[in-house]
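This is the structure I have questions about; it appears just below.
The excerpt is restricted to a subset of chains, each kept in its original location.
Note that the chains take the letters A, B and C in the order they are written out, and that residue 1 is the start of every chain.
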Amino acid sequence: MSASTSQLDTVERAAASSDTPQPWAELGLGEDEYARIREILGRRPTSAELAMYSVMWSEHCSYKSSKVHLRRFGDLPAETPLGKQLAGIGENAGVIDIGQGWAVTFKVESHNHPSYVEPYQGAATGVGGIVRDIMAMGARPIAVMDPLRFGAIDHPDTQRVLPGIVAGVGGYGNCLGLPNIGGEVVFDPCYQGNPLVNALCVGALRHEDLHLAKATGTGNLVVLFGAKTGGDGIGGVSVLASETFDDEGVGKRPAVQVGDPFAEKVLIECCLDLYAAEVVEGIQDLGGAGLSCATSELASAGDGGMRVWLDRVPLRDATLRPEEVLMSESQERMMAVVTPDKLDEFMAIADRWDVEATVVGEVTDGTNLQIHWGDELIVDVPPRSVAHDGPVYERPLERPAYLDGLQADDGARLARPSTPEDLKATLLQLLASPNLCDKSWVTDQYDRYVRGNTALAMPDDAGVVRVDEETGLGVALSTDCNSRFAKLDPYAGAQLALAESYRNVATAGAIPLAVSDCLNFGSPEDPGVMWEFSEAVRGLYDGCLALGIPVTGGNVSFYNQTGETAIHPTPVVAVLGVMDDVARRTPSGWKAPGQMLYLLGRTASEFGGSTWADVVHGHLGGLPPAVELGLERELGEILVNASRDGLIDAAHDLSDGGLAIALAEGTMRYGAGARVWLDEVCERDEIDVFTALFSESAARAVVAVPRSEEVRFTDMCSARGFAHARIGVVDDELDGIELQGRFSVTLEELRHAHTGTLPAAFAH
Amino acid sequence: MRIGVVTFPGSLDDQDALRAVRLVGAEAVPLWHGDEDLRGVDAVILPGGFSYGDYLRCGAIARFAPVMGALVPAAQGGLPVLGICNGFQVLCESHLLPGALIRNDHRKFVCRDQVLRVENAATAWTSDYEQGQEITVVLKNGEGSYVADERTLDALEAEGRVAFRYVGQNPNGSYRDIAGITNERGNVVGLMPHPEHAVEEGYGPSVDGLGFFTSVLAQVVRA
Amino acid sequence: MGNVVVDVMLKPEILDPQGQAVAGALPRLGIDQFIDVRQGKRFVLTVDGEVTDEVLAAARRAAETLLSNPVIEDVVSVRAEQDVEAVRAEQDVEAVRAEQDAAAAESAR
């Protein structure tokens, strides 16, 4: 190895030079944290150890501000409506049983900041990272989703980042051969300078293929495989190098990681062949904090120690220092624990896929993680202290003072449309608004068909993919969050996100089973933000308890703010559901003439945080719609049972924009028109037509019922005492929607309003 | 009846092509890019995907894979070969078909349900369609714009070798709305859209793609 | 270590959407001098040693077989980087001319 050992900060040297000043503050460590490291080690850390602790104890890796709150999720019953979780929070991703010997694993993660700096690569590597998490559970990744948030549609920042982010999500996922089955595109000025790029991956596995990230078995080998290690994403540790490096060398280290989806595709196939050959004891992906994280987590979760020969790591850039090799976030790498007798077979499989694999360490019977560089020992630490026993903070919380004023400003004064013409104009205005408009300019850049198992994707309510080709067993997924609701009330906002996602999955006909989340917030050092965070977690916890589904994993992204201003709290919630046969899934639009449209649920005048208030009046205030999870659960059961028993042919949940938007989308989906009457509903719920059309009350859906099943369907609703009202009939002779006694709107008018917005904003 | 599907590193729709072959009752035979061996199959499909990442030009590197050493002479000798999307690009790079595929004129990847007109229902892969029949299959690619010089285009038209044309708006800037072409003999066919994504009720826009696979079945049985 | 530079451009008669997109975007940045833009590829091939004639011949073979598709592309040039470097240092036409003169004077000595 070319490294001149004279400059190396070895364990021996650290022990002998306790007073040497170290750049802990520049590395983001607090004084007490540095002191704690010294106490753990009984000496000062070496540069490499300092680098490791600093990144593993960072907010991103250690969850030090969120841990006390997230612990709640661990108190939820570790059971889904179908049975025990096979792996939960704390693993790379949660794993749940979906029956017939199959399991699925899914998780959402954020890649917000990198995507702001370099939109294409930031988004691409965001997809790459979450896919490796899923692979690390022993699963084959089967689909991805991408909840995205941007600033105002016409803001220059949005113009800069959106095309790159969308191209990056597509560029990586398409090349990986993973269908993109859904996501979100939301615009709000609060995300200017801080777009959110969340990425979800779902994978499928047989129960016996479950793999965990732990290094056990003394003498077992630690194999690094995949791409070579370069200087990617190690900007932060350059302060360490600056002691030993000339400034030029340091400046050359890129903070941006570039993804190679082809390398990852090959890595996926290679991993699956390795699992099938049963040559892997433990496996871990390399993501944030690279080798530091992978080695310490594997060792920490195991029962012994680990020895690593860092200088054996294949490098793309020979000038990297050991600390940098430890810290590098080069993409498309995995680490496996392999028994010596299976190494040859392991290597042969890697070779077949042209994947470079190198033994870089071994499991020992010691207690420490020991990392060598040539003949020198440069890291000697208890792995738990790095990976799992990081600092935990109880950050101060304070309900923001502005909230009372915000909630009091309930929008009652906002002028409401009353004439038929105004109602129609409002409908078209909302349909064309950036958050409700057709998203196909984005989603057409994603392959939704690859692998041939996609049963539903955009623009339907949930993505649905087949898992088992023999039986049609499959899963449905949706991600949702209305951050305007969360801004008004983070507790209710998180529950509304959960409720919407749950409802979307049930609308497709799947039984909701489990939750993953991505909690995007401002700075945890701001007590107001921290309060929002704790409220959102509390809301999610209570919500999951009420719905009887566990949180199986997720991700926290803090520091999403520009200057002092934080984004709206954005707890993105993903719900996964299961279907015995996805061929039975319920689409979100109607086709068959004569089918009756039913509105399920009751409507109240709820316009706090609504799309109408936003689009028409630029107003945010009041309280979000009331959440009643008991009702959501009943609605879910009705939708799932009706789908299973063939009582409905289409279903669309009601959310942003209310009934008016659901009717318009259901009509535009296949072009079959609908005749609609709302007088009975207005009378029953004591509301006006405007409220019936645009209120955003929760726990509602509209369904299309074949005439022959009408009695059975209404009996089912009545038996449960669930509000249902016949509001229309599908009529394919009719052009668009006729709202009786009010207005008619043609398909062309609807489509024109709906489809023009994104192309006008981005197609140049 | 054995139909082979080649897997290159980075192939994505190989499983889908194998499934389509099974659905029409043929034996699906996986072929490996590194083997100079066609395992005695009666027809070969080069599937969609991003072989070798498609980094240089789509299909450019796959063209030099060992399996192509066996495939090219076999195709020249009359073996039915279908190139779908990336497979079409490989066929053009290998000069089994004329022309080339370049970046879409709008410079974006596009995935959508696409109507095609079958312009030549006499090839090994289209005989189960009617001349002029319109079918709906899946289009998904970033570099699907078919280009060739005028002389080649005129020759293709004159010889009836334009096998498929896009109906409605041209999705990618392909010259003369060309979606797929065939060689003189009609055994080698390449197209950008994906018939293998339209073979099962519920998992694609239609089942219009089945005709490709039933056609070749009939062809080989006849032969 | 030496480098060979291979330049490949789309044939003039082939549509170049990327170049067109650049051409369309430049005026929006207030750069309106350019009436056309074409985008091509530049490869830098590195050898562990000098750029000999054999190396250049190998690069030319790579350029013709793999790096370009003759149906749509032209290999514009294949040359040793040092020759490119001679030009690269220059920042504009004037400077290049001056340098050439100087070089000429030098080699005439």
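Methods note: a residue touches a chain if its C-beta (ideal position, glycine included) is under 8 Å from a C-beta of that chain, and two chains touch if they have at least 3 such contacts.
From a predicted model like this one, the values you see are computed outputs, not experimental measurements.
Q: Each chain type is displayed a single time; count how many copies of it the full structure file holds and write the result as a formula.
A: A x1, B x1, C x2
Here is the rule we go by: only the chains that are shown with their structure count from here on.
Q: CA centre of chain A versus CA centre of chain B: separation in Å?
A: Once rounded, the distance between the two centres reads 36 Å.
Q: Rounded to a whole Å, what is the gap between the Cα centroids of chain A and chain C?
A: Distance between chain centres: 44 Å.
Q: Which residues of chain B are in contact with two or more other chains?
A: 106
Q: For chain A, write out the residues touching at least two other chains, lowest number first.
A: none
Q: Give every residue of chain C touching chain B within the complex, in rising order.
A: 10, 13-15, 17-18, 21, 66-67, 69, 71-72
Q: Using the touch definition from the top, list the residues of chain A that touch chain B in their complex.
A: It comes out as residues 167, 170-171, 174-177, 260-263, 265-266, 352-354, 443-455, 466, 469, 582-583, 585, 763.
Q: Touching chain C in the complex: which residues of chain B?
A: So the residues of chain B in touch with chain C come to 56-57, 60-61, 64, 92-93, 98-100, 102-107, 145, 147-149, 173.
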